[in-house]
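Partial complex: the chains shown occupy the same locations as in the complete assembly.
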Amino acid sequence: MKLIMAIIRPHKLDDVKSALTEVGVAGMSVSEIRGFGRTGGKTEVYRGSAYQVDFVPKVRIDLVVADNQLHSVLDALEKSGKTGKIGDGKVFVLNVEEAMRIRTGERGDDAI
Amino acid sequence: MKALDRVRRLFVALAILGMTLTLASVAVAQADTPPPAASAAATPADLAQRVADLEAYVTNGAPKALITAGPGHNAWMMTSSALVLFMTLPGLALFYGGLVRRKNVLSVVAQCFGCAGLVTILWWAIGYSLVFAPGNPVLGGSKFALLAGVTSLPNADYGAWVSQNVFAMYQLMFAIITPALIVGAIAERMKYTAIMAFILGWMFLIYFPLAHMVWGVDGMLNGVWNAKASIKAIDFAGGTVVHMSSGWSALVLSLILGKREGFGQRPFLPHSLVLTAVGTGMLWVGWYGFNAGSAVASDGIAANAFTTTTLATGVACAVWPALEWITRRQPTVLGFCSGAVAGLVVITPGAGFVSPSGAVAIGVLAGVVPFFACTKLKNWLGYDDALDTFGVHGVGGTMGALLTGFFATPDVNGNLSTNLSGIVGKSLWLEQLKAMGLTIVMATAGTVVLAYAVKALFGLRPGKDEEETGLDATDHGESGYHYEEAGG
């Protein structure tokens, strides 16, 4: 199994989610994060004091898939998450050694 | 290019500042008309007359010699003015602010504050005069420009016992909230400069004339007070002037603007219904100043307006969620808020003219009709009225203006027995229809002209990316919330 950690633009979340469900992904976990990258940040000014806010809002998706799904999921992420402008985000893939469904205690591929 | 632009802005701003300061100094130099000696009792008047004048104070009648602001009436009108300001800041800012997405909350707040700032300057310079100075049936004259001669003494045309300067400030608060209402329809997708430019034009093209026609002493729609009004319509607290004008303009402007990026594809959820509920409570409380204050006195008519406002609002605030309960089993907080605001809107034109029971009937309809306008009509027609300014204020204001024609009764407002005695309870609704038609034409035509003018000059919408990023960041360089330690 693989853990896919994708950092995407917030407003792309709905598109990405649809693309993922289309290729058979049944579950994922989403969180709001702040990203630092090539995009650079923005300047906010409060009563004349300018502050550089380096972080921009991003959405992070963590999903675990069976090894054979990896390819189609990466494809789906690329297609649905892309705008072509700086800041589209990244996808990282890590190996997962074990999975368990809490409700049933199932292990491995059955659990995801 | 950038430098040039900066110079241009500097120039514009200096021009405005300079003009303001110049006008102010002119006005200071001219010295305001000195008010007559405080106690009008100075002139010899026989005792019975003096007692009659005092009685006039108590009953809000017309005094003969005692020309002065009366404490009870002035107290109520100052309170009312504060309440109407409260409706905009923070009331409306919260009501609307809670409904937009987090990234646009400040833009809505800035638009409300912008109306307060801009309109105050216009009102002082010339706006009050264009509305309330005697003029022609369509527009007032320049007599009160720079508030010249607008002192603490009453202007008997509008209130025998209320300081004219308080009256002017009270009406300023109306002039602030009206354009701010439009903001709801075009929220989340119009550039700040474009909005402000639009509102600047809108005040001159639509608000000032319309307010003069309806409330100006010689206005052509002022059926109650102007015997020569060509359309003998009535509008107690702003069904046409405030709600129809803003509501119809909002519809047209939102159509010209087009829909928000992603509208209909992604869910656009209110980022904080808590704020919206708080704003609703404030609007309700403030609206007492709006409606009961429109009596321009603390008299029985104000009392009646207070009562009808409460009843219509309470009833509508029950009816809207009841309809939700019927159709979907879940009464929502947004339903309660929408119902309350709809009730307030619909009763506004008739508040001082209809009976309590009329108000209850109006409240029921206020819960039903805007409910369908917002939940069915909008989806059916497919326009993007972001926060339902048209659905609530346009539809509600229009319905209210008409219902006022049917429910108005001299039983609760003796002023209906003067110029309108022949038509109240009979053909008044026809006059209302005419006034409504005129209002709709002015609001829509004016908005089309202005919107395209602003589009040509400044452009209306931010870029796609800016809209996705959110207007708080792009137009104002701020974020509504920094709940996390290090920005973001």
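The letters A and B name the chains in turn, as written, and every chain counts its residues from 1.
Keep in mind that, in the parts below, a residue touches a chain if its C-beta (ideal position, glycine included) is under 8 Å from a C-beta of that chain, and two chains touch if they have at least 3 such contacts.
Since the model is a prediction, treat every value here as computed from it, not as a measurement.
**Student:** Counting the whole structure file, what are the per-label copy numbers?
**Tutor:** Stoichiometry for the full complex in this file: A x3, B x3.
The definition used in the following text is that only the chains that are shown with their structure count from here on.
**Student:** Using mean CA coordinates as chain centres, what's the gap between subunit A and subunit B in Å?
**Tutor:** 46
**Student:** Sort out for me which residues of subunit B touch subunit A in the complex.
**Tutor:** 262, 265-267, 465, 468, 473, 477-479, 484, 486-488
**Student:** In the complex, go through subunit A and note every residue touching subunit B.
**Tutor:** Listed in rising order, the residues are 9, 11, 14, 34, 42-46, 51, 53-57, 85.
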